[in-house]
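Note that one protein chain is taken out, while the other chains of the complex remain in position.
Up next is chain A:
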Amino acid sequence: MIDVQSLKKSFGSNQVLKGISTSIKKGEVIAVIGPSGSGKSTFLRCLNLLETHDEGSILLEGKDINEMELHLRKKIGMVFQHFNLFPHLTVLENVTFAPQQVLKISKSEAEKEALDLLKTVGLSDKANSYPSNLSGGQKQRVAIARALAMKPEVMLFDEPTSALDPEMVKEVLQVMKNLVKLGMTMIIVTHEMGFAKEVADRVLFMDDGKLVEDQEPAIFFENPKTDRAKAFLEKVL
C-alpha cells in the first residue's frame, strides 16, 4: 500500500532522514521506535506531505504522493502528540469540520457520523464541550475521532500518548487497539514498548536518520540484531 524508497530529507545542512526504504501493506500495524531526534516525526510527516522530501520516493497504491496533495491527505489521517484540536470549535464541530469543508458532506450527515465516532471513542456526552474543558486523554480521543471522520485508509500517530498524564495513557491506547481490531492500517511512533509489542505486526527501529531494524516485535524485543537497538531497549525497558 505504501512504498518508501531511499527517502532523504534535510533541514539546511542537517540531514535528518538518510535513506529510508520500507513498504507497508494494507491492514499492517507498524510501530516506529527510536531515540529522540532520530527522525521518526520527520518520517511520518513526509508520509502525508507536512514535509516535502528531498530525494527518494513515496508511493501510495503505486502513485507518487507528490502528485496527490489534497487527495492524499484525505486518505491519510494523522494524530499529533499535542492533539491540535481547534480550540474555538466544540468537540462535535472539530469532528465535523473537515468532512463538511473537504468532503462536502451535509451538516446533518456529518453530525450523524461524528456522533457515531464519538460513541466509539467513548465521548458521546462531550459533543458540545469545548476542548479546553477536556482532559488530555479525552482530547486525544477526540483527535482520533476527528481524523477517522475523513475515512482515511491509513492512520499516522506521532507519539499519541507522550503528552498525557500516566493515568490517561490507557484509554487512548484502548481506542487505538480497537482500531487495530477493525483492520486499520496504522503507523505509530511510540515510546510505549508494551503496546508496540502487543499490537504491532512490525517494529521499525530508527536511529540517526536511518532505518536500523525492521522486524517482527517478538524477534525485535527478544533478540535485537544491532548494538544500537540493544542499547536503546536497555535504556527504555
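Definition applied: a contact is a pair of C-beta atoms (placed from the backbone, for glycine too) under 8 Å apart; a residue touches a chain by one contact, two chains touch by 3 or more; residues count from 1.
The definition used in the following text is that contacts and distances are computed from a predicted model.
Note on the omitted subunit: UniProt lists it as "Arginine ABC transporter permease", one of the names in "Pyruvate dehydrogenase E1 component subunit alpha", "Arginine ABC transporter permease", "Phenylalanine--tRNA ligase beta subunit" or "NADH-quinone oxidoreductase subunit J".
Listed residues A:Gly77, A:Pro160 or A:Gly209: the one in touch with the omitted chain is A:Gly77.
Where chain A meets the omitted chain, the residues involved are 48-50, 70-71, 73-74, 76-78, 80, 82-88, 97-98, 101-102, 132, 143, 146-147, 150.
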